[in-house]
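Please find one structure pasted underneath; my questions will follow.
A single protein chain has been removed from this complex, and every other one stays in its place.
We call the chains A and B, going by the order they appear; numbering starts again at 1 in every chain.
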Amino acid sequence: MKLQVFLGAFALAVGLIACTPNQNPDVLTLGGPFEFTSQDPARDGYVYTRLQIAESLLEVNDNGELLPGLAQTWDMSPNGLTWRFSLRENVRFHDGTPLTAEAVVNALNMALRKPGVIQSAAIESVNVEDALTVAVHLRAPYRRLGAVMAHYSTAILSPASYREDANVAWMQGTGPYKLVGFDPPHRIQATRFEEYWGKQATIPNVVYLTGHRAESRALQVMAGQTDIIYTLDPASLNLLRRQDNVRVYSDTIPRTIQIKVNASHPFMAERNTRLAMSLSLDRQGLSEKIIRVPGGEANQLVPPSLAEWHINDLPPIKQDIVRARGLLAEEGWLPGADGILERDGKRFQVSLITYADRPELYVVATAIQAQLRAIGIDVDVSIVNSSGIASGHHDGSLELALVARNYGNIADPLGLLIADYGNHGNGDWGGMGWHNDELPAVLEQLKSERDPVLYREKAQRAAHILAEEIPVIPVLFYTQQTAVSSRVQGFSFDPYERNYRLSEMSFAQP
Amino acid sequence: MIGLLLRRLLQAAFVCWSIGTLTFILLRLLPGDMEFRIAAGRYGHDNVDLAAAEAVRAELGLDQPVWQLYLNWLLDLMRFNLGDSLVSGLPVVHEMLHLLEHTLMLAGAATVVSLLIAIPVGLYAALKANGWFDRLSLMVSAFLRAQPIFMIGLALILLFSLELRMLPVAGFDGPRYLVLPAISLALAMAAVSSRVVRHSASEVFRSAFFTFSRIKGLTFRQAFLRHGLRNCSLPVVVFLGIQLASVIEGVVMIESLFSWPGLGHGLAHAIFSRDVPMIQGAAIALGLIFVGLNLIVDLTCYAIDPRSREAA
Partner (left out) sequence: MRRVKQLNGSQQIGAAILACLVGFAFLEWLLNGTDPAVQNLGNLFAAPSLAEPLGTDQFGRSMLARMGAALRLSLLLSLVCVLTSATIGVALGVLAGWREGWIDRIVSFVLNMVLALPGLVLILLFAGLAPGSLLMLYLGISLVLWVEYFRVVRAITRASVASSPMQASRMLGFGSFYCFKRHVWPALLTPVLTLAAFGAAASILALAALGFVAVGLRPPTAELGLMMVELFPYYSEAPWVLAQPVFAVFLLIIALNLLAGKTK
């Protein structure tokens, strides 16, 4: 008797659940691996610019050119030391207060109190010029200040958003969506902001859910639970491509998967050794079979989309095991009994670290491990938190690291290359134990170079030095994989990953 | 009764101190620079550099000697201050309450569902001992017990989310998200407890006192309610207490699989990001839940079995 009642109740419950569909017509559900812990633009600002809650003074188009954002026009004084930004009129923050020069100065001063790309420009002061004009005074000319003002860490929030200690209490941005729910690190909820200055968003509500496991993210979109999944793992691609209610978008973005090499390590100090390691990689196999997007082989660090910095006529690097072995033999490395190279009684054994935030790194690392093993290099792979790269760089314990470097983090890679190679060719995510003075000098000149032809020439020179000296081994140009439910219309992907363009999306009528 | 409470209270204090000290000492031995890890969590992975790490180091006072950090931590613990998360900067207690709520929701729902499955199945199997239903339930239980718990969860995801598209795969955004994790956990629990119910019920059905009560003219229903229920529920409740450990373990797996924002997921996650206060907080919270649930089991046994009252 009891059993029947129970079974009946269970069937009823299941039936009720089954009647509610997985998709809500008013809510756009997003999923991705990015965890957020705060509302501070300096910390997790990218989450809020992507969800279009916060906006910055300038925007960037697909070609990396600056566009007006909250600032309608901007200019630089002839000596390059003062920049003026004229703000858009009739812009309101989510708390109802208007966007004024004072609010912008306050927001930028808050950003200046924290670490971030804004520190790369020598900003002396930020001042109110008039009600809608902001002046930024520099200690030294910095041509790419515009790119910094388009970075998520300089997003403009209303003065009421900040607490005394410069941290953000509750974000009041200017975007088409307004933050209404914040449950770190799992969920953000946003609703349409009705008084947005630009074109109103179509979909009324947005939810972002952190998916901690790559395999379950792919399943979420298949189940119709999530509308868009950003940063898919390559393993799920074929599965998703076969679904008829899901579309997979593959967008090349200015990010490169590369191997950071400790050139001060006694095994890897010679250029020949680094070249041999580069030649051992089957980039085509990695691209087609592991990443599952053909054509991603990287022959240099900066991807083609950043044209000034990319060498167009550089030939691809083909796998050449014989030549790699020959180069290593020249350096005195000869195979031992177990096939692992030896020199002066030392085995060529190194460790490679990578991190789990980008799901493909782990699989690519496993494949690289086997390919380096084929030329006699024994690699021990371990997964660390991404911070392990910078800490390994500083304490010197890093040997090899597989990283995905975002050259479009700010709209021009100059600032990033200075960070990576500025210190005699070294930096946390770039060269390590490598010594080169020409590259930092070229980069330094570029900071104040105003002639576009000369700028390009010098940028090309920098790219040639990197390709020639191989302080870092390029592996693959990154492809951003996004799965989109068929009910979503108007999807497009910002290659600079600043903005998910949600306000342009709509739902197909069922 | 008071002795019982006192014993568990002592155990709870002991749990706090031992876990705290253990995690503190062990995590101090960790390789790698903590400020870099924290900086990555705070300022984004493309923004980690020496300057960011220095800012973190200064803010958190990570350069104090180890014994001083430990002493501070013990003092804070006595004041019920678990410190701030190294990653988010928020108070651990605050985060723990948030996670605790979800874990209790999941564990509670799973326990209820598992009892709803285990009791009818176990009783029916005991009634028809060695019949086809008994054998079938034994086989299903053996099959479920031979799986890691996440395989049960994955199988349910495949069936209910991907094939039938009825339920969400993972995350938490409303009660529908609770169904699959709770059922996965409940199935794993019921696989064992249904057999315990069956054994203790069939012992009772075969016992002299039960036969006697039938002989003296009670119907099966009356005999069961008056004499059977209390006797066969005691071992079940005691067993539930033992099973609590496996519930907590299951919670870690299931929360991780379903991205459920609870303590188990929080713990696995904190270990990954080396967030010392969060690891301590989550481990202590799980330990305290464990002690607390054991206390509830003690009290239930106390209520069911008059003999234990005299003993206590």
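Going forward, a contact is a pair of C-beta atoms (placed from the backbone, for glycine too) under 8 Å apart; a residue touches a chain by one contact, two chains touch by 3 or more.
Everything numeric here is computed off the predicted structure, so don't read it as measured data.
Student: Taking the complete complex into account, tell me which visible chains touch the one left out.
Tutor: Hidden chain contacts in the full assembly come out as A, B.
Student: Using the definition of touch stated at the top, determine which of A:A160, A:V381, A:I465 or A:V488 touches the missing chain.
Tutor: A:V381
Student: Pick out which of B:V66, B:A245 or B:A303 touches the chain that's been left out of the picture.
Tutor: Answering carefully, the residue with contact to the hidden chain is B:A245.
Student: Of A:I253, A:I290, A:A324 or A:A463, which sits in contact with the chain we cannot see?
Tutor: Once the missing chain is taken into account, the touching residue is A:I290.
Student: Any idea which of A:R113, A:H137, A:R373 or A:R487 touches the chain not displayed?
Tutor: A:R373
Student: Can you name the residues of chain B that touch the chain not displayed here?
Tutor: Residues in contact with the chain left out: 11, 14-15, 18-19, 22-23, 26-27, 29-31, 142-143, 145-151, 154, 158, 192, 195, 244-246, 248-249, 252-253, 256-257, 267-268, 271-272, 279, 283, 286-287, 290-291.
Student: What does the interface between chain A and the hidden chain look like in terms of residue numbers?
Tutor: Given the touch definition above, chain A has residues 214-215, 218, 233, 235-236, 238-239, 242, 282, 285-286, 289-290, 356, 362-363, 365-367, 369-371, 373, 381-383 touching the missing chain.
Convention: only the chains that are shown with their structure count from here on.
Student: Which bits of chain B are touching chain A when the two form their complex?
Tutor: The touching residues are 32-33, 36-53, 55, 85, 87-90, 98, 116, 120-121, 123-124, 157, 161-162, 164-173, 176, 179, 256-259, 261, 265, 269, 272-274.
Student: Taking the complex as given, what residues does chain A use to touch chain B?
Tutor: These residues of chain A touch chain B: 2-3, 6, 10, 14, 17-18, 20, 22, 29, 31, 37-38, 42-46, 114-117, 119, 153, 167, 183-187, 207, 209-213, 216, 219-220, 222-225, 355, 357, 384-392, 394-395, 405-406, 409, 419, 427-429.
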